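Note that one protein chain of the assembly has been removed; the remaining protein chains are unaltered in position.
Labels A, B and C are assigned to the chains in the order they are written; within every chain, residues are numbered from 1.
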């Protein structure tokens, strides 16, 4: 399965990029996060994050599909 | 004792004037209201009104002084 | 600052000095003249005010709000005279570092204005008649605007 991962704020700084394509054997955002943690040193853990798939918040255990755009959302600070 | 009475809204319409000087033996706005009710036919009773003396709301039993400006305030409808 | 005036009201933010607005959250309430009330078509509206008491009571309301809600800046303006449909009859602004206080203070001030400010609304109807609106707060029930 191949997905696009988007990074923002502290995660963007840690990944050194705003976006990357990732291929591997993950069926949920939780799997994907574990996969990404092997590639990057993130300053935030899964408990601090929300996840979105294709511009909609979803649970960490939601199913992923080929070509999905996935983002792990650091604590927001808008307004 | 002589005071100035100001009338607004429905009371102004009933009194046919916005203001009049009244002289008589009244020591409080409650006395004054009784006095005025003998001169005019008002569409509102004391229970519907608040009273102000010299631009400050006061109780109906507050003391009146010579030259005070007294207004009986119909239910307000600002805003 | 409390203002009672016959000309169109400024926008809420213009009632406070710029320095007061820089403090985080700004809440503005505007009450506008509607084109209907209790099923009757309204063509225009006039507000009569007891100017001396309205000015003094408006200032007292703002002073009380500043006391109740701590470090919050408040200002308000009320229109008098003849208004066209859609014009603002009242504007309230509250600014605070904390938005909760700004919301609470703005809400409290408009409630106090509707309860206490000696201002009376007279509606003009399509058929040429006019009538005092008995009471904006009570006669329309607790849900009235």
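By definition in this document, contacts are C-beta pairs under 8 Å (C-beta built on N, C-alpha and C of every residue); 3 or more make two chains touch, one makes a residue touch a chain.
Only a predicted model underlies this, so the values are computations on that prediction, with no experimental measurement involved.
The undisplayed chain touches these shown chains across the complete complex, A, C.
Those residues of chain C that touch the chain absent from the view are 11-13, 18, 21-32, 34-35, 85-86, 96-100, 102-103, 106-107, 110, 143-145. By the touch criterion stated above, the residues of chain A touching the omitted chain are 6, 8-10, 12-13, 52, 55-57, 69, 71, 73-79.
Note that in this section only the chains that are shown with their structure count from here on.
The geometric centre of chain A is 48 Å away from that of chain C, both derived from CA atoms. Of all residues in chain B, none touches two or more other chains.
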